[in-house]
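With one protein chain removed, the remaining protein chains of the complex are shown where they sit.
Our next item is chain A:
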Amino acid sequence: MHREEEKVVEIRGVKKSFDENHVLRGVDLDLHKGENLVVLGKSGTGKSVLIKLMVGLLKQDEGSITILGKNTDNLKLKELNKLRLKIGFAFQASALYDSMTVRENLEFPLVRNVKNLSRKEINKKVEGLLDSVGLPKTINQMPAELSGGQKKRIGIARTLILEPEIMLYDEPTAGLDPTTCIDINNLINQVKEEYNTSSIVITHDLTCAKVTGDRMAVLIDGQFQAVGPFEEVFAQATNPRIKSFYDYNFIQ
């Protein structure tokens, strides 16, 4: 069981609407240090919105979000940017910069945020990360030349270059073949071990959830209906919607 002081993210009563679409209706969630928390839910339930609120890409209508002890509600941009450096965000579609090579994609956040790095240090870091995601040969390739799985790996490598304490994965296995999904799931676990990160993984893929998650949080109708270990949430589920979510995934 995690102790109270080990929380790195605390979300309390967060609500978010887009016009008449009430996406999050009072969400509470904790992320503990060193754990992988998987947020599950059908498409359009507000999973991605939740992590976008955490990094300040969106603003919640109500509630509070505390990350690494800092309440993000009224942070000034400079403070928010400081906090953002401690959070790695792996986007669903990778969001690699089209006009830059893989090397430039990885270097870009590094040279912008860490001053006085020598070329040798930058190269070492970039090459080391590409090695650890298993794609050292792609260094001079353009994003358009990469496969979907490779893009995801490079996207994760790019977020790791600033050595974040928290990783946020937005649908890391979406649109990938089963073999590549396994690779990405293993990479998520490898990142946790090697970089000692705490992570939130947004997905609707139960295999990914089972393999990568220490705890699950199931988002239905804008609220978490169940939070806990996989077995507890799904095997003993009494909520028919959670059960159907489980059955649908595994019958497939």
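Quick notes
Keep this in mind: a contact is a pair of C-beta atoms (placed from the backbone, for glycine too) under 8 Å apart; a residue touches a chain by one contact, two chains touch by 3 or more; residues count from 1.
We adopt the following convention: contacts and distances are computed from a predicted model.
The chain absent from the displayed complex carries the UniProt protein name "ABC transporter permease", chosen from "ABC transporter permease", "Multicomponent Na+:H+ antiporter subunit B", "Peptidase M48 domain-containing protein" or "NADH-quinone oxidoreductase subunit H".
Per the touch definition above, the residue from A:Lys47, A:Arg84 or A:Lys192 contacting the chain not shown is A:Arg84.
Within the whole complex, the absent chain has one touching residue among A:Met142, A:Leu162, A:Ile182 or A:Ile220, and that is A:Leu162. Across the interface with the omitted chain, chain A contributes residues 19-20, 52, 55-57, 81-82, 84-85, 87, 89, 91-93, 95-99, 108-109, 112-113, 158, 162.
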